[in-house]
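Have a look at this one.
Presenting chain A:
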Amino acid sequence: ETLKIGILTTTSGPPAVLGEHARDGALLAAEQLGMVGGMETEIIVVDAEGKPDVAAQKARELVERDGVQFVIGPIFSNVMGAIAGPVTESAFLLSPNAGPSVFAGENCHPNLFGVAYQNDQMPTVLAKHMNDTGVADAFILAPNYQAGKDSLNGFKSVFEGTVTSELYVPLGQLDYQAELAQIAALQPSAVYAFLPGGMGVNFVKQYDQAGLKGIPLLTAFTVDETTLPAEQDAALGMLSGVNWSPSLDVPASKEFVAAFETKYDYVPALYAAGGYDSMMLIDSAVKAVGNVTDMDALRSALEAADFSSVRGEFSFSSNHFPVQNFYLAEAVKREDGKYATQIVETVYEDYADAYVDQCKM
Partner candidate 1 sequence: MSRFAPQIAPRLKAALAILVLMALVPVAAHAIGDPFLSVIANRMLVFAIAALSLDLILGYGAMVSFGHAAYLGFGAYAVALGARWGVTDLLAQILLGMVFSAAFALVTGAISLRTRGVYFIMITLAFAQMAYFFFVSQGSLGGDDGVALQGRSTLLGLSLDGDVTLYYVTLGALALVYAGLYRLTGSRFGRVLKGTRENSLRMQAMGYRPFPYQLVAYVIAGCLCSVAGVLLANLTEYVSPAYMGWHRSGEMIVMLVFGGIGTLTGAMAGALVAVGLEEVLAAFSEHWRLGFGLALVLVVLFSPEGLTGLAKRLGIGGKHG
Partner candidate 2 sequence: MAELLEIRDLRKNFGALAVTDGVSLSVGEGELHAIIGPNGAGKTTLIAQLSGQLAPDGGQVLYGGEDITHLDMAARVRRGLARSFQITALLPGMTVLENVALAVQARSGSSFRFWRDAGGEEITNAQARAALEEVGLADRAAVLASALSHGEQRQLELAVALATKPRLLLLDEPLAGTGGQEAERLIALMQRLKSRLTIVLIEHDMDAVFQLADRISVLVYGAIAATGTPEAVRADPAVRAAYLGEDA
Partner candidate 3 sequence: MLRIDSLEAGYGAAQVLFGVNLEVAAGEVVTLMGRNGMGKTTTVSTLFGLLPVRAGRIEIDGRDMTRAGSHARARAGLGLVPEGRQVFPNLTVEENLVATARRGGPWNLGAIWALFPRLEERRRNMGDQLSGGEQQMLAVGRALMTNPRLVVLDEATEGLAPLIRDEIWSCLTRIRDEGAAILVIDKNADALSRFADRHYVLEKGQVVWTGSNADLLADAGGVKDRFLHV
């Protein structure tokens, strides 16, 4: 009997970087563990290609053909929707990143675990921080798609000041001069942005170049270790919400970051931590149960989350999404010249998402 784990993230094409972080994190954990769960381990890495239909097929391939008991993945929420069904039929799905609200709420599933966070939590971190620091009005923007809408709605649900303007930009927008002009005209007390990937890089650079840095820019998934290599000085001092950062003062985390940087020669972002923790979680569950056939026992063991997370204290809510701390992190240039986020403040402690009540399982 072997433990079989599939890693299914998008690792090709333009948006591959997040998937690579998650994959590398998970593989590092497996390497450190040697035998995951104390068992003969086989890890199958597949590429979701960023296409839901391809991913759905690959997921079924993993489960039906290769007989994996666990799948770590995916990164993107449209892929999540496509693979959740096929995987959870007979295996456990552990998400190192994506957590659209439906999967935390009405579509929660006994075999689905959001190891990282629920998408809407991040914006609330920044909203709460603004409340705490007395920001009276904010300008908020996000790309025009589901996750973008969720992000801004999440922000608004917590923010107590006034939202002076709520903007949706087309996905993949390159030039933000128009938005920057509006920000400059309105002079809000702060700006909240959710602009993942290249969009974030463009926005942050242009924000800096337009000389707007006097207005605090707080972001989610916009300034992190995947984008900082390009943003560099433009992002310095910008604040973002995180559930983990390489600077986190937890022994497991310090070890992880050191090992990761040695092995891969880049700074891990929270996706890497998600991948790493997912593998560690599997390890703990399989060790506890001692086999990979007893699904119910494995589920209970996963729910117990009895592993040393790089995030320190960690547990699951009843909807299988984490209860954890959330922090405010600042972009800094480390002594070795690399850029990373650094935690400056704990915003929420043991924070669970808002969808627990909608989850019936």
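Regarding selection, all candidates are chains of the complex that A comes from, given by their letters.
Going forward, a contact is a pair of C-beta atoms (placed from the backbone, for glycine too) under 8 Å apart; a residue touches a chain by one contact, two chains touch by 3 or more; residues count from 1.
Small disclaimer: the values here were computed from a predicted structure and weren't measured.
*Asks:* Going by the contact definition at the top, pick out the neighbour of chain A in this complex from 1, 2 or 3.
*Replies:* 1
*Asks:* State the interface residues of chain A toward candidate 1 in the complex, per the touch definition above.
*Replies:* 11-13, 45-47, 49, 51-53, 56-57, 60-61, 64-65, 77-78, 80-82, 84-86, 100, 107, 144-147, 149, 171
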